[in-house]
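Here you go, one structure.
What you see is part of a larger complex, with each chain still in position.
Chain lettering (A, B and C) follows the sequence in which the chains are written, and residue indices restart at 1 in each chain.
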Amino acid sequence: MRIGVVRFPGSCDEADAIAAASAVAEAELLWHGRTDLDGVDAVVVPGGFSYGDYLRPGAIARYSPVMTAVAAFAADGGPVLGICNGFQVLCEAGLLPGALLPNNSLRFICRQVDLTVERTTTPWTAACEAGEQLSIPSKHANGRWYADDQTLAQIEANGQVVFRYAPGQNPNGSLADIAGVCSEQGNVVGLMPHPEHAVDLLTGSADGLKLFASVLEEGSSVPVS
Amino acid sequence: MSQSADQIPGRERAIELALTGAEYDQIVELLGREPNEVELAMYSLLWSEHCAYKHSKKILRRLPTEGERLLLGVGENAGAVEVEGLAVAFKVESHNHPSAVEPFQGAATGVGGILRDVIALGARPVAMLDSLRFGYPSSERSRWLLDRAVAGIGHYGNSIGVPTVGGEIHFDPSYESNCLINAMCVGIADPDRLMRCAATGIGNRVLLIGALTGRDGIGGASVLASTELGDDDADKRPTVQIGDPFAEKKVLEACLELVDADLLVALQDLGAAGLTSSASEMAAQGEVGLDIDVARVPLREADMEPFEIMVSESQERMLAIVEPARVAAVEQICEKWELLCTDIGEVTEGGHMRIFRGEEIVGDIPVTTLVDDCPLYDLQPSPPAEGLYPAPPVELPETADPATTLLALLAGCNIASRRPVFEQYDQIVQARTVRRPDEADAAVLALEASGNRRPAIAMSIDGNGRRVAADPLRGSLDGVLECAANLACVGAEPLGLTNCLNFGNPEKPHVAWQLVNAVEGIAQGCEALAIPVVGGNVSLYNEGPDGPILPTPVIGMVGELPDAERCAGIGFAKEGHAVAVVGPFEPSLVASELAARRGRAPSGSLPQVAAELILAAQQAVRDGVRSGTILSAHDISDGGLAVTLAECCGASGIGCSIELDELTDEALFGEAPGSGFVISGELAAIEAIDGARVIGATGGSSLTISSEDGGFAVDVEELHATRENGLRPYLP
Amino acid sequence: MKARILIRPKQGILDPQGQTVERALPALGFSGISEVSVGRLVELEVDDPAQLEDLCERLLANPLIEDFEIQLPEG
């Protein structure tokens, strides 16, 4: 299994995503200018400040050549994980529902939060238990997930909510405490907190490893028909 | 020389540019003629306090700059020490005056500037720390400065992917009109690839990499950095520079790629005084000349004059010396990162800095006259006849009982948790952060991002202006020892320090006296610890209408520890552990936080404890932490023993019962930074530590402190909440 | 020609920036100000303004959360 980690100008967490992915598989960087995915089996769109977050986070990066390839890969059922800025990019690209608005506090907030796993039938949560809590750091200024009422109802009904902030821990004002969602097919997952920063007890928690381990689980990378 | 004679600006213009008449005469003598506009602009900047260290260079010679582990020292863009076969580079720098004018951009570009100093070594920045000073937060202006400066630091550091892992903030009325914004950057490099700034190789090309050059900060270095801020601040405003962390991120990645590919001869950031200072420093270090063609510099505004191009302080630019055959390869990497890379000149023989506009020579200066010949001034130190600093307002009555006093201190702006600040910083990117803010006295970072994660570095930044005001020499010495104490608490051994000397107007005898003694104190601290000063920065003229700031030497220290899995935290590890004090701790209320709250000016004599005794205690703590016998360690600093114990309880949620000989103000709230620690662990192991005095045990849900005559208890949750919420109102 | 694009948060979406401004007003001595909303202003030189609609939809605004308005010089 090879996991590709996209790198845009302004990406910051790509090296950490590579290190996290390397714990379970082979990992390589995918430069934003390339038009193919080098045959990888799964894609991580990492955190950071692609294009400085200028205009809107993810607004410019979503038009990188590599994102066309990521969209095609996603349409084929390939597993894609967007973390933080990567989540913003995937929402801007329309691969995930909703949008990410400035935190209610209008401040960047970096703190460890507990996430409840709401859905385990995705390639990135297959190794988790339903209802399990993961301790994972969250750090962003634009993480308030938003969708209109109808979309929200639909997403809840379809089981597209993958992670919620544990009660009382929503750091940004996201609707319904939503921390991460998936595509209708379930193969594209995005979340604001950073599982790649929770892969070693030495630095606080290893709970995030489960997301990367999930993609190895049998069947998880098989296209969902 | 083919320069238009009508451009001779003369002596008056020189004085407008903050040179003295005598300095102008000296320039004329050195050149053998009058300088033209371009040349005068260049002299005025390089001969400014900011660049030439006119008032501090002589005394800085007192600082020890040699050390066994030193790889790169004073004179380069940043210093570096060796750890486990890697180079750890670090430096602290101030951005005080720009931040007083526009705190968000001032602080942001301060971070950007110190990052570039570390990038210039070919090191990857792995951590930022910051040291901030403001007036009391009861002042609206101070709250605004705090809010915006913190946001600016976060904006830049977060966006560029460098964690901010530590720092400190103090509030004192003396900083009301002169806030201090000092930022420290730590980077890691391959020692064999460390870049120097010396331009060498006649015929090599000079490449300007990064952002377009605009009119940013023109005159900034001389106008902003070398004069006191007065009422006419508004006039200085157009010089505000905007930081673009996205551009710097690309500069960072491109430069590291260039260094990795071994394509560069030398590298240097553009900081204060822009191209002028970078180019002449590179030329001076390499003992060569440089030809620079300003017509080739890519501009943001079309109609810039040569002198403007030479002194522009546009951010996010680097200067590289490259062999002609490698220019194409350099250009290719810059293009990949969507960065401008422009060949603007070449390395020449003869030691002249020649500025061209196309074919026309618009300036020609012997490099040494720019860099080495600026007159250095002797200070006229003399102690002040009476206290320089007025008594602060009374906020806490002398009659308050100990529990009330303790809670008031914990809620106070100088002791309350900095969480509302550091939560605005990414503390964890790059996956090295083993100890985050508020978890331990020093930040701890794994040296390797992957692989063997045990070898680690620790870092801390510290300064205590009140104590330095009371006794510049001892206060500064204690400042160095306190920084080392922070490292000892996580089991780290100091390797080197960097410092930023933030003082008032050095031409005033009492400020000169503070400065000279502070440098002596730092030097003695270095000698005691046997570590060098690897670099630093000086920020003078921090004075407002009400007088100088507290003398504020800020110390940044880096140390090493063998095993990141054994670095104690502040919080008690377990119930039923013994709690002990280690060290020759002689608590005093002089210049303490309690004294300030009670409205006392910072004066009186500080305890003069022998440095050997302090170092022995630090060694005992370090050894105990490393061996795993000490499971929590916290140095006793602001607020004294009671506050330290409260923090140990709050960080863990575990209470403790303490028995002291007496419950005097000195015993509970007296300070002697660097010299005392609260530690905990198994009783037998703690008792075996040389010099440890067991004072109680952990357990329960309150902090109970008693003596024969009585005592008091406060609930741990209340202690914790009080400390956590102290700053919140100011950063909602 | 010079074009101006006004981008505003969609009705009904919480606008903490606008709220923060509103909350700060009384302390600064302002009264009688309400319904503050904060959006983005993009100005540019464009040869062919027919492209702008597309530019706004694809890049400058996010239709899920923002409305836009294109202003061209009169005449």
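The rule is short, and it goes like this: a contact is a pair of C-beta atoms (placed from the backbone, for glycine too) under 8 Å apart; a residue touches a chain by one contact, two chains touch by 3 or more.
Note that this is a predicted model, so its numbers are computed, not measured.
Engineer: Would you mind giving the copy number of each chain kind in the full assembly?
Structural biologist: So, if we count every copy in the file rather than just the ones shown, we get A x1, B x1, C x2.
By definition in this document, only the chains that are shown with their structure count from here on.
Engineer: What whole-number Å value describes the gap between the mean CA coordinates of subunit B and subunit C?
Structural biologist: Those two chain centres are 40 Å apart.
Engineer: Distance from the CA centroid of subunit A to that of subunit C, rounded to the nearest Å?
Structural biologist: 29
Engineer: Which integer distance in Å separates the CA centroid of subunit A from that of subunit B?
Structural biologist: Measuring from centre to centre gives 36 Å for this pair.
Engineer: Which subunit C residues reach two or more other chains?
Structural biologist: In subunit C, no residue touches two or more other chains.
Engineer: Multi-chain contacts only, two chains or more: what residues does subunit B have there?
Structural biologist: Correct list: empty.
Engineer: Which bits of subunit A are touching subunit C when the two form their complex?
Structural biologist: 55-56, 59-60, 63, 92, 98-99, 101-106, 146-148, 173
Engineer: Looking at the complex, which residues from subunit B come into contact with subunit A?
Structural biologist: Checking each residue of subunit B against subunit A gives 151, 154-155, 158-161, 244-247, 249-250, 337-338, 422-434, 436, 446, 449-450, 453, 564-565, 731-732.
Engineer: Across the complex, what residues on subunit A touch subunit B?
Structural biologist: Result: residues 9-13, 15-16, 19, 22, 48-49, 51-54, 105, 107-111, 137, 139, 141, 194, 196-197, 199-200, 202-204 of subunit A touch subunit B.
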